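For reference, the structure discussed in these notes is given below.
Excluded from the complex is one protein chain; the other protein chains are retained at their positions.
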Amino acid sequence: MRNRGMKPWLIAMFLVLAMFAAACAEESTDGEDTGDDTGTEEEALPGEGMTACQVTDTGGIDDKSFNQTAYAGLEQAQEELGVEAKFLESSTPNDFEPNINAFIEQGCDIIITVGFLLGDATAAAAEANPDQKFAIVDVDFFDFEKGEDVVYDNAKELTFQTDQAAFLAGYVAAGMSETGKIGTYGGINIPPVSIFMNGWLAGANYWNETKGAAVEVLGWDGKDGLFTGDFEDQDKGRNTTESLLDEGADVILPVAGPVGLGSAAALQDAGEGSLVWVDTDGCVSVEEYCDLFLTSVMKNMNIAVYDAIASVVDGSFEGGLYSGTLENGGVGIAPFNEFDSQIDDTIKTEVEELQQKIISGEIVVADYL
Amino acid sequence: MKVELRGITKRFPGVIANRNVDLTLIEGEVHTLLGENGAGKSTLMNVLFGLYSATEGEILIDDSPVNFDGPNDAIAAGIGMVHQHFMLVPVFTVTENVMLGVEPTGPLGVLDRDQARKRLLDLSTKYGLEVDPDAYVEDLPVGVQQRVEILKALYRDADLLILDEPTAVLTPQETRDLFEVIKTLKASGRAIVFISHKLKEVLTISDRITVLRRGEVVGQTTPAESDEHALATMMVGREVSFEVEKTPAAPAKAMLEVNKLSVLDDRGQLAVSDVSLDVRAGEIVAIAGVQGNGQTELVEAITGMRKLAGGTVRLDGKDVTGQGPADMFHHGAAHVPEDRQKHGMVGAFPIKDNLVLNSYDEKPFASGIKVERAAVTENAQRLVKDFDIRTPSIDVHIGNLSGGNQQKAIVAREFSQAEVLLIAAQPTRGLDVGSIQYIHEQIVRKRDEGCAVLIVSSELDEVMSLGDRIAVMYRGQILDVVDRADATRDKIGLLMAGSRQKDATA
Amino acid sequence: MNDPQNPKAKEPPSTDVPVEEAVAERARAAGVATQGLDWRNVILVPTLALLAGLFVGALVMVFSDPDTLRSWASLGRNPGKALSDSWTLVYEAYSALFKGSLGSPRAISETIVSATPLIFAGLAVALAFKAGLFNIGAEGQLLVGAMTSVYAGFTFDFLPGPVHVTAALIAGFLGGALWGFIPGFLKARTGAHEVIVTIMLNYIGLLFVNFLLKSEIFIRSGRTDPITKPVAESAKLPPLLGAEYRVNAGFLVALAVAGAIWWLLFRSTVGFRFRTVGTNPNAALYAGMSVGGTYILAMVLSGGLAGLAGASQLLGVQYSVFPGFSSGYGFDAIALALLGRTHPGGVVMAALLFGVLRSGATGMQAATSIPVDIIVVIQALVIVFMAAPELVRQIFRIRADKQAEQDTLSASWAT
Partner (left out) sequence: MSTAAAGLPGGISQKRARVLGLVFIALSLGIFWWFALGSESGLSSTFKLSSGNEFVTVPDLSLPARSTALFLGTIAAFLGGLQIARGFGNKTYLVLGAVVLCFILAFLVWAARDRSLNMLGMLSSTLLRAVPLTLGALSGVLCERAGVINIAIEGMMLTAAFTGAIAASAIGNLWIGLLAGIASGALLGLLLAVLSIRYRVDQIIGGTVINIFALGLTSYLSARVFSSYQNLNSPGRFSVIEIPLLSKIPIIGPIFFSNNIFIYLMYALVAVIAFAMFRTRWGLRVRAVGEHPKAADTVGIKVLRVRYQNVVLGGMVAGLAGAYFTLGSVGRFDENMTAGRGFIALAAMIFGRWHPVGAFGAALLFGFADSLQNKLAILKVPIASEFLLMAPYLVTIFVVAGVVGRARPPAADGQPYTKE
């Protein structure tokens, strides 16, 4: 009896293990040629021996969007500069501070914290460790109590005027909408999210103003709107998107990292509508849904992050604000890819013109909210 | 059909329940297993029914050995058992209960209720076991539930029917009805095993009697060759006197006055209606009655464990209606509960804590919210000595003691605290004769100290030997209160069956 | 519970005596077994459970590491390599884990910081356990407690330091207590099963807090994302080793509270009542204890302790509440209560152990890139082994102890 009782439990345990082992082992043969080629070139790269470390927000490193784009910058630096890239995932906001501290202990040359929510933790760490270099994505340090901007010499603030690019996308979407309704939703109502939605709304408004049309934006009114509450629950993204489709929106901008994949699934099943992806060109990061992407509002974090690392490598690092704009290529819209043929040339030209007008300051996004 | 048990021994970890038991059961015969609580009767029958497997020995049916791997095999071999605690699913109908396990089915395992219902009705008519096949079991009175149990066995074509203490829950009238059914079954060629410790019943119904003591067969006899006294001696193993030595009562003023008390049971039905009763200092009032006639609810209501639906309770002249157990305790009332494991003790606590279970927050055991551990220990040492509780230490968990010693511990706690009133419900249930005698002595001693004592018992013998006055409960009412001097077994028995005094004397 | 058909009701079984005699026999065999601390029960089983957990955790690590798997795949060619690779992987991971949690003053400080809210939360669950209640709602109680605490923390800033901290802690206690009161009250009055009610209240609490986070009262000025105003300086728990380390006075409060709970449970009449109600509510009723009242009090205290967990985290570490403030402390708490055998001392030890795992896991991931979630796996395994001591005994072939008392909590949902 004694030993017989053990069996089902052990079998269960081992079956689980075996299953995963099988799944992983099988893939590991595929992955071999891509995974193992570091260190083949022996030529010394400038960043050899340095480490660049990324702390993610709660979305995970493989979110096809936010964290992943930033990490692409690290990987590029690893490849081109020879620095070692590392990352720590934060599963909850309570992990931010320990994760940053763990990297400080590890002696990282630069710590890149990705996300607005890491702002407080990064500011505290930057203040406490003046010798440690930081770069933070999406945060412009600001002291609300004193009402003044804050700058740390050891922290680079990488921000992006994504509303400029979203403005263009909103304009195109308004032009492409057949129902006269376009939609958007966000993960959490925080500035780096709502700035997309502002641009989207402003672009549609601009379309209405110049064309005398009445395209309605569902899910965002310039202050509040539709939010899923996190950057994780894709099923909720799907649900939200279905609601938008039901109410007639046919071009949708999800600003919620991987949650947007739920939108793609919803659209695919519904067989209607199109999406505008964010952060990176959707046709590159989520190829399988390329036929759904009208375009993407690109927030080139990878470039900014790479530049920050490069500046550490060549010693030119300095703290302060970097703002990605249409002008400096920090933001932009992706090619229309599979939709290219469906879009009127007039719209394409208008977008070109708009882009120039925004760069020149003739059009200010906020004016059209 | 002939069933033989040969050399059956059943061991549980650390204890032998049956030792080398031989038993032969033949058709057309009522074979009684007689023995004290714990003599191993039920265990033996559970072995025969396939619920336990015997450690040693074999079972033969019609001279060929069989091996039962579970009740299924026993049922298939034609053995049916009516358990002491009914094995019926309360939320199922009678039909569903009867067919459970041997369901007639159509394609895909779909139940054929009609077929089962028809067969059930046939059996019910044939043996005079009247039931409504579509009633839910939980709505049926116990007597009818027992009929369902018997039908369940018959439905499975049982040739051998084991009835485990079937009369414990029946009134004398219902018992007579049951005996009629048993006779019919016997006449139809079935073998019956009748388990009991009630000597009179045994002598009435049996064809053959086997007596078990401490797991062993100590004798076999027939009603013709034996009598109550001989059976009792065989059962206990020595001369027993059922008489409790006591002097005539010297009742003083009424300590407990219950007036027009009504109580609901757990299902919201009226379990006690309009009961009035008083118990005087220095006397023992015994409440007799078949269990389930509201005694439990009555005691729980008096001791404050159950809400009253109406009426008043006065203790030592004070109105204590609606007060909780703690208040009753403060007024000097003590209570030995009916179910000691459920209510009387916390099995996982050491003896010393159990001995202050209801006085833990009183001086000297507590000051403020601090427990005075020295006082608790001192109290335990004293009580263990005074009441002869056999335990290696006062730190042993009470759950590890034998039933008799557990009951002694509860008696010790309550008797040492009773000042005005002592209530003891089924004080000797499940105990061996030695413990029974000891507890009876203590009860009488308490009376002689001037305490008012209220006993509830479904054992007629106990009621007769302890009570100075005997109150009989039937269907939630007290039919009559009889002085011991005027009480006879017949009179009390008839009252227990619900006949009023005037009918009884007629 | 009064259903006569209920097999759990401890009516005298039909086979009364054999069982009783068996019990008596066992008592005799046990000799003078005491209620005191049986070392086998208190130390050995948890230790073995932990070892078993770490071992299975190691297996999971080995079988999910692509490189090690490859060497296992070529086991035939080079059997030694598979084993040595596995050993290296596990050794590196666990040594990074322990270095990350105990290897430096900062690491130790972080370990204590992680352990502090766990002590409170573990005590919360353990206390309820003792009264026979399974409080799965520590998570929600913690959040609500954090909310009330943060409110006190940024509102009563006119109070002097020590008073303000105390007030904020008490506010946290009260908030959690309020959230604990609801299931206690419902259980006492209607018999609603506390497991269901507390699970539901976790979600209600979370949603309610999310709502409050966006409200005018709580939201930090200038922010649109849900985050509360920070607590005032005077409400912060003072650091123990200077501002450089995060370890703060919350730890001392936790130890003191653990001591107080121990006294309450084992030396006071309140604890006697809790334990009686917890092991045999029928006997408690018979002995004149108010069972319902005890449920309410136990849940209020339990919720309060969970609230303190939130308050200590808030006032000592985070200083404001935001979504995701409580990251599964409530579930850890269940593990802690089991691992600590529902004894306050055990809970403190277990919380420190979990603190080691939690804070070390970050270092482990940074050094070996093994994801931190492995510690959740280990924790779950440890509870499995703790909850099924028989399993541990079978694996390690040790004798059962004689007077084990098994808490049984699962009764029907609606009784």
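Note that the chains take the letters A, B and C in the order they are written out, and that residue 1 is the start of every chain.
By our rule, a residue touches a chain if its C-beta (ideal position, glycine included) is under 8 Å from a C-beta of that chain, and two chains touch if they have at least 3 such contacts.
If you're wondering where the values come from, they're calculated on a predicted model, not measured in any experiment.
J.: What shown chains come into contact with the chain that's not displayed?
T.: Per the touch rule above, the missing chain touches A, B, C.
J.: Would you mind spotting which of C:47, C:84, C:104 or C:210 touches the chain that isn't drawn?
T.: C:210
J.: Return the single residue from C:82, C:258, C:287 or C:376 that touches the missing chain.
T.: In the full complex, the listed residue that touches the missing chain is C:376.
J.: Among C:48, C:82 or C:136, exactly one should touch the missing chain; which is it?
T.: Once the missing chain is taken into account, the touching residue is C:136.
J.: Could you tell which one of A:209, A:235 or A:318 touches the chain left off the display?
T.: Within the whole complex, the residue contacting the unshown chain is A:235.
J.: Can you list, in ascending order, the subunit C residues touching the missing chain?
T.: Interface with the chain not displayed, on the subunit C side: 3, 5-8, 13, 15, 19, 60, 64-66, 134, 136, 186, 189-193, 195-197, 199-201, 203-204, 207-208, 210-211, 214, 331, 334-335, 338, 370-371, 373-381, 383-384, 387-388, 390-391, 406-415.
J.: Which residues does subunit A use to touch the chain missing from this display?
T.: Answer for subunit A: residues 5, 8-9, 12, 15-16, 19-20, 23-24, 26-28, 30-31, 35, 60-62, 89, 91, 183, 218-219, 221, 225-227, 232-240, 242-248, 258, 261-262, 265, 268-269, 288 touch the chain left out.
J.: Touching the hidden chain in the full complex, which residues of subunit B are there? Just list them.
T.: Touching the missing chain: residues 12, 49, 51-52, 70-73, 75, 81, 83, 86-92, 96-97, 99-103, 105, 108-111, 152, 262, 264, 268-270, 273, 307-310.
Here is the rule we use: only the chains that are shown with their structure count from here on.
J.: Building nodes from the protein chains and edges from chain pairs that touch, which of line, ring, star, complete or other describes the result?
T.: Shape = line; chains linked end to end, path left open.
J.: Indicate the whole-number Å distance between the mean C-alpha point of subunit A and the mean C-alpha point of subunit B.
T.: Here subunit A and subunit B have centroids separated by 74 Å.
J.: If you average the CA atoms of subunit B and of subunit C, how far apart do the two points sit, in angstrom?
T.: From the centre of subunit B to the centre of subunit C is 44 Å.
J.: Report the inter-centroid distance (CA atoms only) between subunit A and subunit C in whole Å.
T.: 36
J.: Can you tell me which residues of subunit B touch two or more of the remaining chains?
T.: If we look for residues of subunit B contacting two or more partner chains, we find none.
J.: Enumerate the residues of subunit C that touch no fewer than two other chains.
T.: If we look for residues of subunit C contacting two or more partner chains, we find none.
J.: Which subunit C residues qualify as touching subunit B in the complex?
T.: 2-3, 5, 9-12, 14-36, 267-273, 275-276, 279-280, 282-283, 285-290, 403, 405
J.: Give the list of subunit C residues in touch with subunit A in this complex.
T.: Of all residues in subunit C, those touching subunit A are 56, 59-60, 63-64, 66, 69-70, 72-73, 100, 104, 106, 110, 210, 220-226, 244, 246, 313, 317-318, 322-325, 327-328, 359, 362-363, 365-367, 369, 371-373, 391, 394-395.
J.: Quick check: in the complex, which residue numbers of subunit B touch subunit C?
T.: It is residues 10, 12-15, 17, 37-40, 42-43, 46, 83-85, 88-90, 164, 266, 303-305, 324-329, 335, 337, 339, 341-350, 353, 357-358, 360-361, 366, 369-371, 373, 391-393, 395-397, 399-403, 405, 429-430 of subunit B that touch subunit C.
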